[in-house]
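Reading through the structure tokens given below for one structure.
For chain A:
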Amino acid sequence: MEHASFIIGSWVLTAVSVVVYAVFIVKRGRSLSQNASREEFPWT
Partner candidate 1 sequence: MQLDKTSPSGTGTPATRTLGVLVIASLIALSLFGLVFSAEDVVQGSTVRIMYVHVPSIWVAYMAFAFTAISSAVYLTAKNRSLGWDRFAGASAEIGVLFVAISLVTGSLWGRLTWGTYWVWDARLTSTAFLFITYIGYLAVRRLGGTHRQRARRSGVLALLAVLEIPLVHFSVRVWRSLHQEASVADKGTDVELDGLMLFSLFFGLVAFTLLFVWLVIHRQRTLWLEDAYADKGLDAAIVARREEAGV
Partner candidate 2 sequence: MQSVIELHGVVALLGRFPALAGVDLTVNRGEIVLLQGPNGAGKTSVLRVCAGLLPIERGTGHVLGIDLSTQREAIRSRVGLLGHTNGLYLDLTVSQNISFWASTVGANQAEVEAAMSLMRVDGRLATVKASQLSAGQRRRTALASLIVRRAEVWLLDEPHAGLDSAGRDELDSLLRTAVASGATVVLSSHESERASALASRSVVIDGGRAQ
Partner candidate 3 sequence: MSTHSVSRITVSLAVARKDLAIEWNSKILVNQVAPFSAIVMVLFAFALDNEGILQRVAPGLVWLATLFSMLVVIQRTFAVESADGALDALRVAGIDPSAIFFGKAIALMVQLFALELLLVATAVVLYGVEMSALGFLEVLVTLATATIGLGFVGTIYGGLASAVRGRETLLPLLLLPVVAPVLIGATRATEAAFESGGAKVSEGWPWISLLLMFAVIFGVVGSVAFGPLIDE
């Protein structure tokens, strides 16, 4: 594949930023939900 570094770079960059962001959200959600009881959550 020509220009492999650019192409793989684009895909890796996209994947890494999405994963980092998703992990951040999930972790933050987990740690914050310790402070509230599950019955209060509007989504459960």
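One rule holds for everything that comes next: a residue touches a chain if its C-beta (ideal position, glycine included) is under 8 Å from a C-beta of that chain, and two chains touch if they have at least 3 such contacts; residues count from 1.
Picked so that all candidates are chains of the complex that A comes from, given by their letters.
For clarity, every value in this text was computed on a predicted model and none was experimentally measured.
Of the numbered candidates 1, 2 or 3, 1 is the chain that chain A touches in this complex. The touching residues of chain A, when paired with candidate 1 in their complex, are 1-4, 6-7, 9-11, 13-15, 17-18, 21-22, 25-26, 28-30, 32-36, 38, 40-44.
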